[in-house]
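Removed: one protein chain of the complex. Kept in place: all other protein chains.
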Amino acid sequence: MVETAAAVKLIGAGLVVIGVGLGIGRIGGSAMDAIARQPEATNKIQTAMLIAAALIEGIGFAALFAV
Amino acid sequence: MHRLLRILFVLAVTSPLIVNANTHADEGHGGGPETELTPEKQREKNNEFVKHHTKDSHDFGVLVDESEDKHYGFPLPVILYDNGIHFFWSSAFEHGHKVVESNGLYYKLDAHDGKIYKTDEHGHVLKKVVIDEDTKEESLEELMPLDLSITKNVFIIFLMSILMFFLFRGIAKSYRTGLAPTGAAKFFEPIILFIRDDIAIPNIGEKQHKKYMVYLLTVFFFIWFLNLAGMTPLGINVTGNLAVTAALALCTFVITTFTAKKDYWMHIVWMPGVPVPMKIMLFPIEVIGMFVKPFALMIRLYANMLAGHIVLGALIAAVFFFDAFLAKGAFIGLTFFMNIIELLVALLQAYIFTMLTALYFGAAAAEGHH
Partner (left out) sequence: MDKLLGEFSIGLFFWQTVLFLALLFLLRKFAWKPILDAVNEREDKISGSLEEAEKMKVEMAALKASNEDLLKEARAERDLMIKDAKETASKMIEEAKEKAKVEGSKLLSSAKESINAEKAAAITELKTQVAAFSIEIAEQIVRAELSSADKQKAMADKMAEDINMN
């Protein structure tokens, strides 16, 4: 029973990590698109990208430490 | 100064190779018995190696010779608070082999978790009975004194603080002779200006940013320098400690809360621009958010740095786990690559921490523009 609970926790954490990975990937991809479209706004886009990625990353860590 | 930085860079990049050399030397001394290690034993040893390198310790160990149980390094002072202050050098523990008597009380260092436990004179750990409030079950808990020792991490923080103080005071002094930057200022001035022009001003605003600059600059260079210190082959992992990042995040939280203007509290208590039921619903969410923000700051830095060190440690351990020449070469290459990535992460995490801190300050300092 205890092992099942632990396994469920791990699977949940894995799901969260998959979600976080997809999210950060999307942010990165969109940022690349945006930079390709407007290279002169690279700095602003990068800053916004890092902030968004950092915020999503926080959720990932929360899931990992909840395990 | 530039030359010094170049040397530091080369040192940082080649650090795994130096660690390799050290570990290799250890194995060379081992001789007979060590060659008979089973893969399970080796794996355990590697685990121990990685864990040990990410942990704080009570002495500054550089090298451990396992075959002769010799430790190279130097001891650090131990300060305990347990019905009065106890002070002695960590060398007295002899790496967990000896019980230390101080003012009539006995202490022992656990070599595995690196913590100091209270014992009797024979080295048996003293325990007290704890009753679980929910289950009413009784369990025994080891007694530990309040440990305020100058550990390896505290020592490094102290060292880095001194370095930072003299470095930036030197830069400040260099401006007295002329307005153009000279020496180290040439390298650091663009970074200082970057923090002001690209982090503080866009997030906090032209008018308000001045009073936050001191904290932003200090926190950026503090994290960056300690991250870089972690890249040296001395096995330092300061920013990958929860206590360190918690203290930094707490500072951000305290400054945010105490410099917050009316607007900030309005947004938490009574969110403007949304219908009344939403206002009531948003209140608890905003209150939780207030605490989650610094919590995320703390966890992010801690987890990133710790993860980086674990990955590096694991890769270095893998170099010795495999015998094939090709595998060794591949893992050395991978370690080198990871080191460069970590060098980037060291800067990136400092930047993100500063950036998000500035963002929170900006929310606190904002004045009614809604």
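Letters A and B mark the chains as written, and numbering starts fresh at 1 in each.
Assume a residue touches a chain if its C-beta (ideal position, glycine included) is under 8 Å from a C-beta of that chain, and two chains touch if they have at least 3 such contacts.
Remember, it's a predicted structure, so these values are computed and weren't measured experimentally.
Across B:Phe87, B:Tyr175, B:Phe194 or B:Phe322, the residue that sits in touch with the chain not pictured is B:Tyr175.
Contact with the omitted chain, checked across B:Asp65, B:Glu101, B:Glu189 or B:Glu286, is made by B:Glu189.
Looking at subunit B, the residues touching the absent chain are 56, 79, 146-151, 153-154, 157-158, 161, 164-165, 168-169, 171-173, 175-176, 179-180, 185, 189, 192-193, 196, 213-215, 217-218, 222, 241-244, 246-248, 250-251.
Just so we're on the same page, only the chains that are shown with their structure count from here on.
The touching residues of subunit A, counted against subunit B in their complex, run 43, 47, 50-51, 54-55, 57-58, 61-62, 64-65. Interface of subunit B with subunit A (complex): residues 198, 202, 296, 299-300, 303, 348, 351-352, 355-356, 359.
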